[in-house]
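Here it is, the structure in full.
For this depiction, one protein chain was excluded, whereas all remaining protein chains were kept in their positions.
Chain IDs A and B follow the sequence of writing; residue 1 opens each chain.
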Amino acid sequence: MSSKAKFSLLCWGALMPLMVVILFPYATMLSTALKRKDEIFQFEISWLPDGLYLGNFVELFVNRGFGQAIFNSIYISVGATLVSLLVALPAAYALSRLKLPGKSTFRTYLLITQMISPIVLIVGLFRLFAYLGMINDLNALVFAHSAFYMAFAVWMLQSYFDTIPKDLEEAAWMDGASRFASFRRVFLPLCLPGIAVTSLFTFVNSWNEYAMALTILRDGSLQTAPVRIAFLTGTLYETEWNIIMAATLIATLPVAIVFASIQSYLIRGLSLGGVK
Amino acid sequence: MQATQTNDLAPSGRRARKPRESRNLSNLVFILPSIALSLTIIGYPIFEVLRMAVMDVNRFGKIRGFEGFGNFIKIFSDPVFIQSSWQTLIWTVSVVGGTVLVAVPVAIVLNEDFHGRSIARTIILLPWAVSLAMTALVWRFVVNGDFGTLNLALTQLGLPFNNHPWLADAQSAFAIEILVGILVSVPFTVTIILGGLTSIPVTLYEAAAMDGATRWQSLRRITLPMLSPFLQIAIVLNVIYVFNSFPIIWIMTNGGPANGTDILITYVYKQAFAFGKLDVAAAGSVVMFLMLLCFSVLYLFMTRNRSTDG
């Protein structure tokens, strides 16, 4: 066995306990999502369903409008990611590179915006958006999410910017590039991994956010995936576990795809470090 | 963060400062959009909370009169509030501590070059892909005594957990909730640390290797110190998010049995939306905020000192 293969085994071995705990609920979801409703609460339970029953997935998309909910979630999450990057990039750049009065006040302010849970702000948030006439408006969620998750984006980006040596940009200025050109050509490519991680964070948080989406989007056709799942299943007397599990599996997919695709940025970040 | 601290500490020459003041002010343009966005969205709700905290308010937020500190006195004389505060401390420290202990080694392993690394990374990040509410719901099913898959698996392994009711006493329920809390916080923390690891220049390790440092020594002397700003961020943010984390406990045990798993956020939620006491809930929120503020100030102060010492 090559030494890399041995090392790989070692790494996988080290990660194994955590992976088991992570994958266990997924195994549960898969097993339950493939069961008929009457197979779940039986005297003898088993992992394997009686047959490969896909009816829960069909039910979700055909009768319960889950496709629409996924679309709403994607719209909000992408929108929130873009808006928060749009305001966070200049702020983080300024914090890292520019002279600015009240820098530490601004940093404290950002931290404070994170300290109050949206749950305790629900009544105020709802009144605000009602006043703005934005109840049942997907864009309300775009702004609400970006306002809550922007602080982290600034923080994270600034932290990345700080690790990029200043002399690289300075060298570019000396070569006659304008400040903006050096920002775009030298600085931006270097901090792409940081931007990727920041986007990931915002996207995922927005994707999973429940309390605000529940409160502001009332119309069934506007609900996001997590709210839809809760709505589909929360009748008074019974939880439909088979449907919940199927929906949760499906809601995981888009995010898992984003995770898988964004890793290349992380790895490129590593190789860039090697180039320097 | 460290780099800007040195910026702050070393203003570039007193004489140069005056003429450039206006330029510095114009730099505010960079941060104004972010301030405007968050002030618009979060500012008013925060004002509402502050106002309700000192008012006598009905269950729909209509003000009946001025209350002063009455609402605060009410919560501090409620034994459930005190109990919830202690449980919040246990919850936050256990979840954040556990998360960091798990996430740092995992991130270091994931930063190594091995076969199937991107698959491993995706798997580690998976818990983050599900909304907290859904995770909690799925786990409630997993740990169900009679029909849950945890007891099924443990029994199949020959362990005596057939029909064991995990959520029936406060201690084991709280322990399970803490484990779920750790599980969902790990991906976020691993991502931050992994981001930090990729930013450490390889040249540092090469130089250390040339000086004959072992892997362990480079880990201690290079990796961990270089990670410290990222760890700081991870800890502060995790404390804030975990302290305020609502769905896991709400969905798995609703704070029970006998308030044994209530934390402040579930306490406040019950006050507001079950008991119709928006004013008491607002006062509780303000107290929660002050607790977090004290923590953050203390923590940042302490770590700042340490990092300038080092």
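Quick note on the criterion: contacts are C-beta pairs under 8 Å (C-beta built on N, C-alpha and C of every residue); 3 or more make two chains touch, one makes a residue touch a chain.
Criterion: contacts and distances are computed from a predicted model.
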item: Choices "Electron transfer flavoprotein subunit alpha/FixB family protein", "PilN domain-containing protein", "Bicyclomycin resistance protein" or "Acyl-CoA dehydrogenase" - which one is the UniProt name of the chain not shown; value: "Bicyclomycin resistance protein"
item: Residue, one of A:L86, A:I112 or A:I135, that touches the chain absent here; value: A:I135
item: Touching residue (missing chain; options A:I122, A:V197 or A:I262); value: A:I122
item: Touching residue (missing chain; options B:S26, B:N163 or B:Q217); value: B:N163
item: Contact set of chain B toward the excluded chain (per top definition); value: 58-62, 80, 144-147, 162-169, 173, 253-254, 256-260, 270, 272-276, 278
item: Where the unshown chain meets chain A, residue by residue; value: 37-38, 41-43, 122-123, 126-127, 130-133, 135-136, 214-215, 218, 220, 230-231, 233-240
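By definition in this document, only the chains that are shown with their structure count from here on.
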item: Chain centre separation in whole Å, for chain B relative to chain A (CA means); value: 15
item: For the chain B and chain A complex, residues of the former touching the latter; value: 1-4, 8, 12, 20, 23-25, 27-31, 33-35, 37-38, 40-42, 44-49, 61, 102, 105-106, 109-118, 120-135, 137-139, 141-142, 146-147, 149-150, 152-153, 179, 183, 186, 188, 191-192, 194-195, 198-203, 229-230, 233, 236-237, 240-241, 244, 246-247, 265, 268-269, 272, 278, 281-282, 284-285, 288-289, 292-293, 296
item: Residues of chain A defined as touching chain B within the complex; value: 4-5, 7-8, 11-12, 14-15, 18-19, 21-29, 31-32, 40-41, 45-47, 83, 86-88, 90-91, 93-96, 98-101, 103-104, 106, 109-117, 119-125, 127-128, 143-144, 146-148, 150-152, 154-156, 158-160, 162-163, 193-194, 197, 200-201, 204, 207-211, 225-226, 229-230, 239, 241, 244-245, 247-248, 251-252, 255-256, 259-260, 263, 266-267, 269-270, 273-274, 276
